[in-house]
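What you see is part of a larger complex, with each chain still in position.
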Amino acid sequence: MSAAPSKTAAGRFFEDFRVGQTMRHATPRTLNAGDASLYSALYGSRFAVPSATTFAQAIGYPVAPIDDLLAFHVVFGKTVPDISLNAIANLGYADGRFLKPVYPGDTLTAASGVIGVKENSNRQSGVVFVRTRGFNQRGEAVVEYVRWVMVRKRDVEAPAPPTEVPELPAAVAPHDLGAACPPIDVAAYDFELAGSPHRWGDYAKGERIDHVDGVTVEEAEHQIATRLYQNTAKVHFNQFSEAQGRFGRRLIYGGHVISLARALSFNGLANAFHVAAINGGRHVAPLFAGDTVFAWSEILDAAPLPGRDDVGALRVRLVATKNRPCQDFPLRVGEDYEPSVVLDFDVWVLLPR
Amino acid sequence: MSAAPSKTAAGRFFEDFRVGQTMRHATPRTLNAGDASLYSALYGSRFAVPSATTFAQAIGYPVAPIDDLLAFHVVFGKTVPDISLNAIANLGYADGRFLKPVYPGDTLTAASGVIGVKENSNRQSGVVFVRTRGFNQRGEAVVEYVRWVMVRKRDVEAPAPPTEVPELPAAVAPHDLGAACPPIDVAAYDFELAGSPHRWGDYAKGERIDHVDGVTVEEAEHQIATRLYQNTAKVHFNQFSEAQGRFGRRLIYGGHVISLARALSFNGLANAFHVAAINGGRHVAPLFAGDTVFAWSEILDAAPLPGRDDVGALRVRLVATKNRPCQDFPLRVGEDYEPSVVLDFDVWVLLPR
């Protein structure tokens, strides 16, 4: 009679990670029209391309693609049991690229490699850097990104693995963008139907946009979303244990905040139909049920895509706050983040030219 | 560097409307099986035709149609950014007709024309009348209705557009019903499986039906529903701003109440499988999360459909209340509505003969 612990996954602790380790993650997941509907209902996204088959087909997609961030969250979710079950905090993202469109019917799997480890000075935890790739059923990578996460040690006395911190790009280079965006027939892109006349060329570096609207988050909503992604991180679901935790409450999955901010950004960036890259991102402060999320964007850069005159890229800093409208673009107070800021996200998005 | 307001939609104010204006609304939306499942889970509808492909096919549909009200809400949602972003209240509906069935895979778009404007005597707002049409991907109108809405002025001093109030029919005429209902093979309509033996001829003018059951509404539910319809009206989602508003709370989308009442009406009107027309409707009082909705119906009229012996129409007054069962059919106290009444809705529904 074997002991129960052998069957139950306890997750890796900091001392279990080594640079060079690779992991194939469970569980494969077929994304379909039902997932797209739920994603739509959870965030209220209005970008025309993932919303309507006719619109997507008119400009060159075979069918309406799955929302980029839904694919990202599903890939991310698979990594949790292997990487962040014992995480204290998800610290950042870098070098994220969308490589192939994901369509209803595609099945996603994921694999990760450890690319850095660094013990904290208190020796109770350390930072683990992983590069994760999501694949479709043909084995093609559809998304790739680096994230780093602070992970508890099982045993404070355990020797730390040799420190290694990867060099990461500040941003994905423009020539690496667009792999997941088929050639777009801009003449067939109906700007009125998409909700805004503003093309790539209408945005200027330094421009800031208040996305105006706010949305209050409910416990049922973030739990339903996070389970849709098969993300099992305990802090999102277990009020019994979180009542004794750091915050006394369930913590909302950071990806939920990202998707809320992205949906809000429609009001001002309606034609930014595709997220092509995640340059970086920080969950600056926790979000809880009952909080109202607002967002604003700054255009950090604009770049044409080498060899393409159909779409152009905008590098956008997407900032989300809680319980504070963004008409004055809150971000910093001195060296620190303004206290209402919950997300500081840096992406490349594509718009028709 | 352009200023942010140029990119963000502020919505039209009362003085921006003129009779004759037309608008094509964003965002196109493909409705699929996932939307039908969500609609089912949000309201618990049990009408057999939209619930089961086999049932629908047996009586003459090519597949199970999308619920009539789901199509209505999706069309309605598209109009919000152009018409009612600055609305104070959604005042009424008239002349609503379902013109073609909507099937999974169909993509809906919407367009509206302004058919009336009337400034309020306080000059702070006015009433705007619009006729909205929803279209499928072949450009066929699937639903059409008039609604009127009270809209804030941007500038109280702004001159009002010339007053014009449209004449609207008290009810859709029977000969205008049924366009969205294919010929039904009544011999193949399984009344036991549908949940009731009562046909069109079993209902009599003046008959009143208490739908008995009650359902309590949660914030997460109405938010998920309203986002499913891509309806962005601020009052439904933003507790931060609504805390300082009229009610101190998020207001539930009136269409959510309509769908709850329609689902409750199954218990007593199980074979009313199709909503053919919306003669009129008033959201008499606001509904909030935590309230329990009850409903009752009165048969206002019964009419055969010219040239059809498969189905007949019942004109039904569908009344919803909050926190008050309906065994005594609450509606009026003197000239006023009974205080628990939240919805007074007037529809034509079709039943097998």
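Read from first to last, the chains carry the letters A and B; within each, the first residue is number 1.
In this section, a contact is a pair of C-beta atoms (placed from the backbone, for glycine too) under 8 Å apart; a residue touches a chain by one contact, two chains touch by 3 or more.
On a predicted model such as this, the values are computed, not experimentally measured, just so you know.
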Assembly size in copies, with 2 chains present: 3
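Here is the rule we go by: only the chains that are shown with their structure count from here on.
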Centroid distance [mean C-alpha coordinates] between subunit B and subunit A, Å: 36
Subunit A partner contacts - residues on subunit B that touch it in the complex: 1-2, 4, 7-10, 24, 26-30, 32-35, 37-38, 81, 105, 107, 109, 137, 218-221, 223-228, 230, 232, 234, 237-241, 250
Residue numbers on subunit A that touch subunit B, as the complex places them: 32-38, 40-44, 46-48, 51-55, 64, 192-196, 198, 202-216, 218-221, 224, 267-270, 290, 292, 294, 323, 325
